[in-house]
Each structure stands twice: as C-alpha cells, then as structure tokens.
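Omission of a single protein chain aside, the complex is shown with its protein chains in their original locations.
Letters A and B mark the chains as written, and numbering starts fresh at 1 in each.
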Amino acid sequence: MSRVLGRRFVRADGLPKVTGQARYAADLVLPGMLHAAFLHAGVPRARIRRLDVSAARALPGVLAVLTQDDVPFVRFGAAVEDRTLFAHEVVRFEGEILAAVAALTPELADRACRLIEVELEALPPVLDPEAALAPGAPLVHEDWQDYSANDGIVRDGNDCGFVNIVKGDIEAGFAAADEIVEGRYVADMSHPVPIEPHAVLAQWEGDRVTVWSTTQTPFPARNGLTRTLELPESAVRVVVPHLGGGFGGKCEFHFEAHVAALARAARRPVRLVFDRRQEFTATDMARHGIIATFRTGVRRDGTIVAHEASLILDTGAYATHGPVITEIATMMAAGPYRHPNMLVEGRTVYSNRTPAGSTRAPSGPQVCWALEQHVDAIAERLGLDKLEFRLRNIVAEGDEGPTGQRFEKIGARESLLEAARLIGWGRPLPPGDGMGLAVGWWFSAPGPAGCYIKLNADGSATVVTGAQENGSGSVMGLALLAAEELGLAPERISLVYQDTDAGAFDSGSSGSQTTFNVGRAVLAASAQIRDRLLRMAADELEANPLDLELVEGVVRAKDAPGRSVVIAALARRAQDDGELITGQGNPPAPKMPDSLGGSCAGRVAFPAFAAPAFFAHAARVRVDRETGVVRVLEVAAGHEFGRVLNPIGVEGQVEGGIVHGLGIALSEGTVFRDGNQANPHLLDYKLQTAADVPAMKIAFVDAPAADGGPYGSKGVGEPPVVPTAAAVANAIAAATGVRVRHLPMTPVRVWAALAGEDA
Amino acid sequence: MRYPLTLTVNDVPYELVVDPGHSLLDALRTDLGLTGTKEGCDDSECGACMVLLDGRPVNSCSYLALQAAGRRISTVEGLVRDNQPSALQRAFLEEGGVQCGFCTPGMLMSATALLAANPSPSEGEIRAALAGNLCRCTGYQKIVSAVAQAAQEMARPTPG
Partner (left out) sequence: MAVAVGRTYHAPASLDEAIALLAELGNDAGVVAGGTDLVVAARGGRRQLPTALVAIHRLSELATIEGSPFGGLALGALVTHADLERSDLVRRRWTALADAAALVGSPATRHVGTLGGNLCNASPAMESGAPLLVYDASVELRSASGTRGLPLADFLLGPARTALAPGELLTGVTVPPQPAGRVGSAYLRLDYRASMEIAVVGAAVLVALDADGRCTEARIALTAVAPTVVRAADAETALRGQLPTTERVAAAAARAAAAARPIDDVRATARYRTAMVPVIVRRAIEAALKRAEEEAA
C-alpha cells in the first residue's frame, strides 16, 4: 500500500461523463429501431377476465404485441419462482405487465396500448401484512405450494420466507433481567430512485440476441433471459453502457426478456425507456416496509441478557430476494451487540404492493432505525448515557456474533467513539436541538469472480472483468489495484467491464461485492504478469526476482533503484519473441465464518456475516415543535471498512449514503391509497436536495480483515446508508422527548407524536 | 401540424420540423442526437434535462421546442472549448463530483449559469442554485466543492 492506493485519483469514466459523451442505455439508437410500451394493470389485485390485443395489433405501425400467451410459460424468481413475464390469470400489483407493444414511434406504442381491451375483475387487495399472516387470510399466491424455491426457504401461505436466530436460553435470560423494555416500530416502503430510469435495447442477429440494459447485474439478467425465453447462455449477450445509478433497484432481472421477445417478434431492434411513474410502480426492488417489535431484558449495570425480536417484511406481490433479505434483517435486529440469549424471527410476507427487493443495504436502514431507537429507550429506562450503554454492549474482537461467528479484529467500538467525538457528544446544545447516535454492522459478500489482464506492447494494460460499474467507482478502482501490483500509473490501465461476452461471471454491483471479490481476482491476475515480468527482468539484470520490485513503469532492484528495466521494453520484447504476457485470476471466495448452522431456520445465504463492516453515525437536529419539521444540522460518521483503498471514492460513498439515509429518515416513503401508489413522482416522493444537506464529518477506522478483500478491505457501498435514519430518530427524540415510531418521520408524524397521537 | 424551427445549440444553427408538443429535450436528444442532456422524470423535479436558454437554466423536458426558436441554447456538449474541458468540468473530475454521471450534465449547466451570474458564490448560494438538480450518488458534497473550486480557479488571472 503505497504508491497508488490511498491517494486521490480521477476516475477513468469521468471525462466522458462531464462532457456528455458517455452513452447510457436510453441514449442508444439502432437503425430500424422500434419503441416499446407496456400496458400495466393499474389495479393492485384482480382476476383477468379478458385480454384482447387484436385492435392494437391491427394499428398501422405496430409490429409486435405480446402477452403471456406469446412467451414460454416459465415461472422465475431469485428466491421463489413465483412470477411470469406477463400477468397470468391474475394481477398482483398495479405495475403488473399485461401486454407489451413494439411500434414505430413511442406515440404509436402508447396508442396501441390504449387499444388493448382488458376486463379485470377487481379483488380486495391484501395490504396489511399482519392480517395476511392470520389463518384463513386471502392468499396473494393461491398456487404457492406449486412453486419451486431455493433449498432451505421455509414457506407457508403468504409467508414466503420464515427465518430465525435461536441463541442461548431466552427464557432464562429474561428471568435474569432487572428491566424488560418493549417497543414496536413501523417503516413504510421506500424506493431506490436512481436518477436514470430503466431502459433496455435488444437486437437479434440470427439466433443470438444482444441486450443493452440498465441492469446492475448483467449475469443474473442474462440468467433471467435464458430461463424465461428458453435460450442457451451462449445465445445471449448482455451489455451495460454507462449506468446511471442503481441503488439496488436495477439488481436481478427485469425487462430484458420482454424487450428481447418483442424484438424477436418484430424482427427489428426494440428499445424500452421507462418514465418516472413506471420507475416507481412497475419495478420490483423497493425497500421493504417493515413492522419490528422488540423485547429486551437488561441488568441494572446495562448488560443485555435477553433479546427478542419479531420482524415482518412486506415483500409485495413477489418474493424477489425477500427471504434472503429477511435473513439479513434478522442479523440487523441483533445489531453489533453481545447477546447471550436471543430469539429473532423474521417473516417475508406477500401483499398487493409493488414488489420489494434489494434496495441499497436491503432491510438495513429500517431495522437499524427500529433497533437503535429501542436501544436508546433501554438506556433511558436504565438512566444510562446512550453512548455509555452502547459501549458496554458493543462487540469486539473475540466476541460471538448472533449466529455464533467469532469476531476477529474489528472496529465497532472505535467507529462509535469516532462518531461521538466528531459530533461532540455530550456538549451543551441550544433549545430545540437534539443529538442522536446509532451503530450498525453489515456484511461483505464473498462470491466468485474472475479477471483477465493483458499487458500491451507499450507497457499499458487492459483489465477485463465481468464487473458492473453502478457509478460508485468500484470498477474504476480496479485500475488502482492493477496499477499498484504492476507498478504502472492508473491512467495506463484500461478497463473492459459489464459485458457478459467479455468478462467471467460476476454477481454484479450488488452486495458491495465488487472490490471485495473482483479486486481479489485482479490481484491474482496481476500476480501472474508480475511474476513473468520479474523473471524476465531478473534474467536481464542478473538478479534474484525476490530482490526486484515493480514501480513507476520499471522493474528495479529494491536496494539499487538505478538498476532497472522498463516494463514497456519487456512487453515489447516478449511480443517480438512470440510471447504475449497475460494474467488470469479466479481465486476462491473467502469462506463464511463458522456459525450455529442447524439451530436456525431459513438461513440460506447468511448463516453469518463474512468480513463484517462496523459503523456509527451521530446526528444533530433542530425540531420545529409547532410544525414537526426537522432540520438535520450535522451528521458525523465513523466507519470501519477493514482498510480504505480509495479515499475519495469511499468518502463519496459515505456522503451519498448519509444523504440517502436522510431521505429515508425524513421524506422518502411510498404512500399507498387502496393499493396504488399515491406519490409516484419526485414532487411528492421527496429526495433530499443540495439545499437540505447538513455539514458532514467522516472518520475511517483501520482494521484490515484477515479473510477480507484486497489488502484486508471490506464492502463499502451499502453500510453508509444504514445508520443515518436511526441517528436522526434518536436526535429527534432527544430534542423533543418523544419517539417517532413510523418511518419516514415526516412533519405530520413528528407533529402527531408531539401531540401524543399516532399519525 | 408540423412546423419549421431553427434551433441554435452551442452556437450551431439547426433546421428542424417539429410537432407543437415536441419538447426542447426531445429536439435535442432525438432530432439532434445530443444525448448528453438526460431525462430522469417528467415533472421538472430532477433537473437531469437542464440546459441554458439565453444563459439561464431551463428544464428542457417541459419547455416546448418551438418556443426556443431564435434563442441561444447551451448544452453540456458545448462546455468543452478548444478540446479543453471547462474549469467547472475539471473541478467535477478532480473533486470527485461525478459518480454515475446521470445528473452531471444538468448539474454542470445549473452551475455554469450560477458562475456566470455570480462568480464567487457562497456555499449557500451554490446549494440553492443546485437545488433543482437531484443527485442520488454523491450526497452533493463533492459537487458543491467542485463548484466552489471552479469559481476560485476562474477568478485566478490566466497565466501568460
């Protein structure tokens, strides 16, 4: 870690982005291209009585109209195979696709949609997840028993994923408690809201289709295409031009197959571009609405002795990743605290809302918001300072995680102290102000990754991976890793990425996994080139390869920097001599930490948290008690990411996460009226603006992980969004003396809480 | 009915024939192929479509193309002069103001208008000028620093 890493650098895709040259999916045009439009159900639950597309097909300029009858009957889904490309017999949410049209112009495609005759028998929507769990409740999926699901998923009626953590003896724990504190918290659904809406362009050549898509996960998108259209993987290429953000909303597989099927039927390229309303109502990766209840037993000295939590996640009409996210949620409901005795249960409940899924740190902000308010309430009951109470219970090296994993060196405590220091915890505040703290943890996601590097004859290099750049800069940062290992300037490294025909399988920009996994592959591939260059240089310099290093474009003797050979010269000579210098790396993924395993149900993907990152945020707010309007004045963040490799990039992730978190805290909530979203636009689904942003202070804690990513690093993208809403909630409570138990904490809700009401 | 229209974009005149309902954004992106300007919503809330009309920011998604006849339109494609990125573009790169890049063209246009009208804006003035441009990636911090940085850079006398 020296010459390249840890310094500020300009990302390689920056220049095209600031000049307008960078092309995004909606910018692409092909000769003969048609425009796609979808007919959405528009009602949350119904039986389809009639669907007649003949008038739409007859409209001049319309080249294809498709319904479920026109594509293979294949059920698909990330965890439970519970859906089809188009609505089949029933409608389960307002954005359900009834039909798709391809026409010469967008206007014609819209007109054709309006010509489709639909008869829907409206059914009362299932909107209350607690009621949906009651025996005899109407089923969102009447055929749920016929669906196949990933091994280990526990399903029952509207619950498509039951998960628990059982640790110690919960009853004995409560019996030993001096105080028992209970709490219930409810979070509304919210949305990822990338500024770029979904777009897909598909073109067939013979039996092969190329799909340019706004996906964050090109390979899972390809899997979805091959499965639903019954194609071999070799027949499908998914390419992502520049991606305008995702925040989880573009994970998995969305509309690639619809557009590919239209293009095949129309025998022309077809492009789909979503508008903002569709982005809200017809995508399937919203942040889950949750209901969280806690019951915690503590001793008078502040030791937690029993912790019980029940979580209900509203997954909407389809499971997507829901059961796996409920697994994560149960870990978040434990928090980074020592728990000798614990019982956590999570349920993934179907409703007739827009499907929820993998929005940035799925379940993290909501569950952390609920748990950390509960933790504050416990400290209040005990009369302990909230920082002190957390310090007495927070995990450290050698402690056991909720599912039994043993923590190595971690920075949970240090992150908390940093956040408290940066905000000036305990200092006197003006009336109306309040300060709050929140801690949390998040996993790194070990997975397969591959990298291929070619050393060019001029000493530059090309790094080829299957990785996906969502904007965070994680793929851009791969150039830094290769540069560090090969002794090259980062500008000398070009990157090929987000093309399923180029790189090896990659799970995409999801789970904060790019640097963690692909970074290790880059190091492995670099090592092969490095070894070859060292051997060539050793011959030339008559030295031992172990005594040489690759620095600033040369291979040189460590003890005599003047004895060197230029890397470009080595590359050129090798090529002239008939040898190409390439490297390839596909290292095995780090192992999951050991865990309790069998004593927990429904643990499919997260028996434990691998290389967990720890963090704490502190917020200072000012509450207008008369109106309930909250202004956040200051946020301080302490983060342990193992090791920070690219400070400007990581700062950007933390700042962006905080502001995203402020939106979740105060203004971002999906409002439903009878199952239809009432605010599917940015005027009433309010993101924080530049004018809302408080002063932000950030500190990093260094604690390299033995089983981590490159140089001991951990996943960075998701953690920053997790604790902000919780810190703001606790600050509101500190300022006002009342807890707001409904997220987002809008002025109406803060005002109602102050008035002693439940809004 | 379709109507002839002369649009002057980044000092280049173009002849078009458009429908009355055609937006300035559609004219730029679809008819002229200037796809640097983005579309992120349809109600002037996100600012991705921001261009300058006679030097002032306008949401091109909700401005009729025909009403832009005879006016001076500036888009992100016009910021590079003599193959050199502007001070503002350089500052966005150096300060880390670019992540996914989708809001960037609109941000740059709002900031360009701000700096033309107010060469040394306060942080509050920068934030107010950018309030109509949503960014989901950066938390705005590095964008605001980039604009401040560019203002300083532009205030420096040119060498030589």
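Keep this in mind: a contact is a pair of C-beta atoms (placed from the backbone, for glycine too) under 8 Å apart; a residue touches a chain by one contact, two chains touch by 3 or more.
All figures in this text were calculated on a predicted structure; none of them were measured in a lab.
Student: With the full complex in mind, choose from A:Thr19, A:Ser415, A:Gln688 or A:Ser713 the residue touching the hidden chain.
Tutor: A:Gln688
Student: Given that one chain is not shown, which residue among B:Thr37, B:Asn59 or B:Gln89 touches it?
Tutor: Answering carefully, the residue with contact to the hidden chain is B:Asn59.
Student: Contact with the hidden chain only, please: which chain B residues?
Tutor: Answer for chain B: residues 1, 3, 19-23, 42-45, 47, 50, 53, 56-59, 61-64, 66-67, 69, 110, 113, 128-129, 131-133 touch the chain left out.
Student: What does the interface between chain A and the hidden chain look like in terms of residue numbers?
Tutor: 106-107, 110, 275, 277, 626-627, 629, 631, 666-667, 671, 678-679, 681, 683-684, 686, 688-692, 746-748, 751-752, 759
The rule we apply is simple: only the chains that are shown with their structure count from here on.
Student: So what's the Cα centroid distance for chain A and chain B, whole Å?
Tutor: Roughly 30 Å separates the two chain centres.
Student: In the complex formed with chain B, which residues of chain A make contact?
Tutor: 8, 10-11, 13-24, 26-27, 29, 193-197, 242-245, 247, 273, 275-277, 470-473, 648-649, 651-652, 654-660, 681-683, 687, 689-691, 693, 696
Student: Give every residue of chain B touching chain A within the complex, in rising order.
Tutor: 29, 33-43, 45-46, 48, 75-77, 79-80, 85, 89, 92-94, 96, 98-105, 108, 126-128, 130-144
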